[in-house]
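The other protein chains are all here in position, but one chain of the complex has been omitted.
Here is chain A:
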Amino acid sequence: MSYSLQLESSLTGHTDDHVWCVAWNASGDQLASCSSDRTVRIWTKDANTAGGYSQGGWRCTAILEDAHTRTIRSCAWSPNGRHLATASFDATTAIWEQNSGIWEQVATLEGHENEVKCIAWSPDGSFLSTCGRDKSVWIWESIPGNEFECVDVKQGHTQDVKCVRWHPSGDIVASCSYDNTIKMWVSDGDDWVCSQTLGAAGGVAGHTSTAWSLSFEPEVGDHMVTSSDDCTLRIWSRYAPLGSHPGQATSPSSGTAAKGGGRSGKPTWRLSTTLSGYHNRPIYSCDWSKSGLIAAGDGDNAIKVYHSSKAPSMRTEDSQLHGSFQWQLLTCKEQAHAQDVNCVKWHPSDPTLLASAGDDGCVKLWRCQP
């Protein structure tokens, strides 16, 4: 069956070319977009679509401004949809609260030395993570009363950190960087420690240039996808810790495999698939849908969607299932935007709806279906 990406809505309004990021709220009736114009726009699905809005039933219901003095690079909704966090090149992260459709800035998170590049909420909304040009990853705790307290600052990347994401379980933060690596940070009591560096020199094969974005497989989180300046997507799979699987012997070979950075008692992540040859320019964004599709947006103005014939569950070190992933291009949309595609995000519940943001100043909604 042949699929296609059909443009459903084109949402215009940002006054600067770069729209960097889009984020759906959990219920999927609001979409936030942020831009170099230093604003966030909230797009709300009109309940009466028949009303004939020119933008396909979505309209801009709020503009969040005056909090940041430079580009807003990233935005993220809290899981309950009441808060929106925005990360800016002005070195701050702002927290906004929505009450009866009215938005108010309720907190500012300061600490990064310069550009904050990404912000992500933990799945239960009790923590946030930020990262930036100062090579650090910060973990913040959300305290009642709109207070946010920094609980840890992780140094480790040797260059700016481009993206942070929480594992669906809430006990892993993954970060990817200009230093070409992905680091897995795990909670160890009060501290967060780096359990593994993916793509480090001498370790497992990884990206050969900047890792721009990553996305965990939703819900179970046995896999994640990363996108890179090297024009590839890489899919990484989680393996059970040594000894946790009945009947598994601690063989010399499995010991060697764990040398890539795995801590005993913690799952290790290993490269399972590299998707290369599909993209001509850097891939700035990737997103894994609940229905198992991976969308990727690139610097060649294209959006590509991949599907897998098989989604294996968590495997152990000794199982030789590499290559059993059959990832294939499902559909692609060349010239999805008139310029670079900076962000792609699947709707949280409608498996056929995809949002994208580009350097052409547009936010677009796409239908991915036969």
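Keep in mind that, in the parts below, a residue touches a chain if its C-beta (ideal position, glycine included) is under 8 Å from a C-beta of that chain, and two chains touch if they have at least 3 such contacts; residues count from 1.
The rule is short, and it goes like this: contacts and distances are computed from a predicted model.
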Identity of the absent chain, which is to be given by its UniProt protein name, from "S-phase kinase-associated protein 1", "MIP18 family-like domain-containing protein", "Trafficking protein particle complex subunit" or "Skp1-related protein": "MIP18 family-like domain-containing protein"
Full-complex contact with the absent chain, from A:K45, A:R82, A:R281 or A:H347: A:R281
Full-complex contact with the absent chain, from A:H14, A:H112, A:R133 or A:K183: A:R133
Touching residue (missing chain; options A:S9, A:S36, A:S215 or A:S308): A:S36
Sole contact to the chain not displayed, among A:K135, A:K162, A:K183 or A:K266: A:K162
Sole residue of A:S10, A:Q105 or A:Q339 that reaches the chain not shown, by the stated touch rule: A:Q339
Positions on chain A contacted by the hidden chain, ascending: 18, 36, 70-71, 73, 89, 114-115, 117, 133, 160, 162, 178, 209-210, 229, 281-282, 299-300, 338-340, 360
